[in-house]
Each structure stands twice: as structure tokens, then as C-alpha cells.
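Showing subunit A:
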Amino acid sequence: MKIEGKKAIWKDYQKEIAEDKFYYVRSCVRQNFFPGSETAFLRIMRDVLKKDVFENPCHTTCTGIGYHGDIVPVETTMTVVARQFALMTESGYENLLPSCITSFGLYTEILDTWHHFPEVEEKIRKQLRKATGREFKVPKNLAHASDVIYKFRKEISAKAKYRLINKNTGEPLKVVDHIGCHYAKMFPSKGVGGAEYPYVLAGMVEEWGGQVIDYPERRHCCGFGFRQYLIQANRGFSIACSKEKFESMKPYKPDMIITNCPGCPMFLDRWQYVINEMEGKTYGADGEGIPVFTYEEVAGLVLGFDPWDLGLQMHQTDCEPLLRKIGIEYDPEAKYVLNGVNTNVNASTYLEVR
Partner candidate 1 sequence: MQFDPFVIPFNIGLYFILIYAVVRSVIWFNDLSRPDKLRLQRGFFGKTFGQSIKEIFLESLIHRKILKSNPRLGYMHMSLAFGWFLLILFGTIEADVFGAHHLNAPYKSIFFKFFNPEHGRAGFEAAYSFLMDLILAFILSGLLLAVIKRFSSKVVGMKKTTKLRVLDKVALTSLWLIFPSRLLAESFTSGAYGTGSFLTGSLGSVLASFLPAQEMAYPFWWLYSLSLGTFFILLPLTRYMHIPTELFLIFARNSGIKTGDQPGAFREIQIYSCSSCGICIDACQLNFSAGITNIQSAYLMKGIRNNENVSDIAFNCLMCGRCDQKCPVGIELTPLRMLSRRAGETVESEQTILKKYFPDRKSVLPARPAADPSYTFLKQYEPAKTDVIYFAGCMTHLTPAIKNSMVAILEASGVRYNFLDEMGGVCCGRPLMLAGQDREARELINHNSQLIWKSGAHTLVTSCPICYKVFKESYYLDVEVLHHSQFIKNMIEDGSLKLNFLRRKVTYHAPCELGRGSGVYDEPKDVLRYVARLQETGFEDKNSLCCGGSLGNIKISSRQKSMIAHDVAAELTKDNPDILATSCPLCKKTLAAATTTKVADISEIVADAIIKPAIKKKLTEPAGKVKMQADFQN
Partner candidate 2 sequence: MDRFGFSISKGRQIDYDANSRHIAEFISEREPSFRVCIECGCCSATCTTGNFTSFSLRELQILMKRGENEKVRENIKKCMLCGKCTLVCPRGVNTRNVVTLARQAFQKFPANAV
């Protein structure tokens, strides 16, 4: 592997990311999957980086799941998205910052469609006007939340309390970066580093002391795939995808996985447990699972946020061995304590993949 070659490609795929004044739109599913992540993102942006991030409570789904699940027609989707743009315009913001990769991909796709087919945009404007009476301006800048963290990775690094380094050996942690399919596979030029060798997460990992590993099935989908997971009969395909990735990364003995998509951490995390139940297989070193994180969680960890504030207790694949590896101080007893009450009823026995 020649790193110079990758660097040459990364140089070709740089995108413009706004500096400040972000209009943040949340993901539908992330708040259920890993509710700590978006909170952590806002905390980092507002408290650590001192950025203006605005949220509009009228924001709804972008219909991405319905659109990719072949349920919502494209014109409907465009009109819903046009309403999101209108909300941003009304709020006085121009830099759209979606939390969700699918939303990001969908916005990019719609903006590109309108760019090539202005008559479609006109039609959608008309429809939106008819339905809601709203007007909108197209965003001046569209960046995914991970793009912004990537942009400020050095600032985060400067304020970091921990680094992605094995405390005992001093070696950098081996990190698998997994990029959501809708991030750059549809529009490679809109992703940091392009589609083949994305740099958005790799850049963070490198900056924060870790070592990214490049394994054969790096490009493979996590298996969420909307129709694959949402229909129970298809779930075998979903889990097979994740398994393919785990089999491929296993020889590299990864310490952790970092992701930037709502679905990926969910499935890479939960399917490890299911595969273990079905086949008794684990993929981490020492027979443990490989902990899976969102980039916000990783950023929060290196900044020294409390793991339980980040919501790491919501992970099915146990994170605590990794926390110990990095040397993060945390209170194991406080894992399931919320407002002084232990909420852990009867779960932990099988929630860990060991």
C-alpha cells in the first residue's frame, strides 16, 4: 500500500465546509439508536468549538427511509425536503448540517437534480407554495455533521484529554472506519476523500492518534439497506453483509470501528451479538466483540466526556474493555444509573459480546 497514492486522491477530493452558523437537522433513527451522539455533537459544537448551531423544532423526516424503501415517490420527497429548506430560510440560516447520512445523500441528490433540471425545482417550488405557502432558498453550503467534525479535527485534538492509543503498549489503536453508503458513493465529489478512499473518518482517527486499517471489504455496506433490514424475511441478507465485513476485518485485529451513518453503528453493533448467538463467533481480539462508535462518541471520548453521558451503555457490544485500553477514567457502577436510579433491570447478561 502506497500512502502517497491515497494522499494524491485525497487532495483531489476536498469540499467546501462552512465555518460557522449551521442549521442542524437531526436524524429520525439516530435518536433511538444512539441518542447520546447528537447531544454530544451539539455539546462539542457549541461548548467546545463555540459555533452557532441552530435547530428548528418544526423539522420533520426527510422521507429518506421511505424514499429508499420505494414507498415515497420522488416528488413527494422533494417537496418535503423543500419544506426543510424553507424552514432553514425562515430561520435565517444558509449552511445546512444534516446529522443523517441518508438525509445528506438525499439533499445532495435533490440539489444535483435541480441543478440539471431547473424545471423540476420550479415545479417543486410551486407544489410547496400550494401546500404550505412557504418559499425557500437552496442551502449555500451543505455538509454532513461528520464533515464538520473532520474540519475541526485539529481543534478537537488540541483540546483532547485522551488519544486513540493503547495505554499499555503505547501503540496507536487499530481503527476500522466505516462510511455510510449514501455519504459519497452516489456523489464522490461531495465526500471528503471521495468514494473509493474516503478520508472523512480516517482524517479524524489519524489526527486523534489512531491508525486506520484498510481491509478488503472496506467498501461493503453494513447491511442496513432499508429493504434488507426493514422486512424480516430479508434480514438474513442484512446480517450476511455485516458478517462479510467482520470476516474480512478480523485478521487485522481491529480495536474499534468508527462510523458516520445512523444505521451502520446500529447494525455493526447489534449483528455482532446476533452472529454470536447464532454461530458463536466473535471478531475482536481475545474473543471479544469489536466496539462500534459514532464519530461523535469518539470525539466525545477523546475530549474526556463521561462515557455514560455519551450513551455508551446503549451499545450491545461492550465498550468497557476499549475504555480501559485507552485509559479513560469512568465509573463502571454508574453505567445504568439515571438520576440516581439503576435502570438496568435484567439485561446485561446477554448484552455483552465476549
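We adopt the following convention: a contact is a pair of C-beta atoms (placed from the backbone, for glycine too) under 8 Å apart; a residue touches a chain by one contact, two chains touch by 3 or more; residues count from 1.
How were these picked? Simply put, all candidates are chains of the complex that A comes from, given by their letters.
Keep in mind the model is a prediction, meaning the values are calculated, not measured.
One chain among 1 or 2 touches subunit A in this complex, and its number is 2. Contacts from subunit A toward candidate 2 in the complex involve residues 232-237, 239-240, 243-244, 274-275, 277-279.
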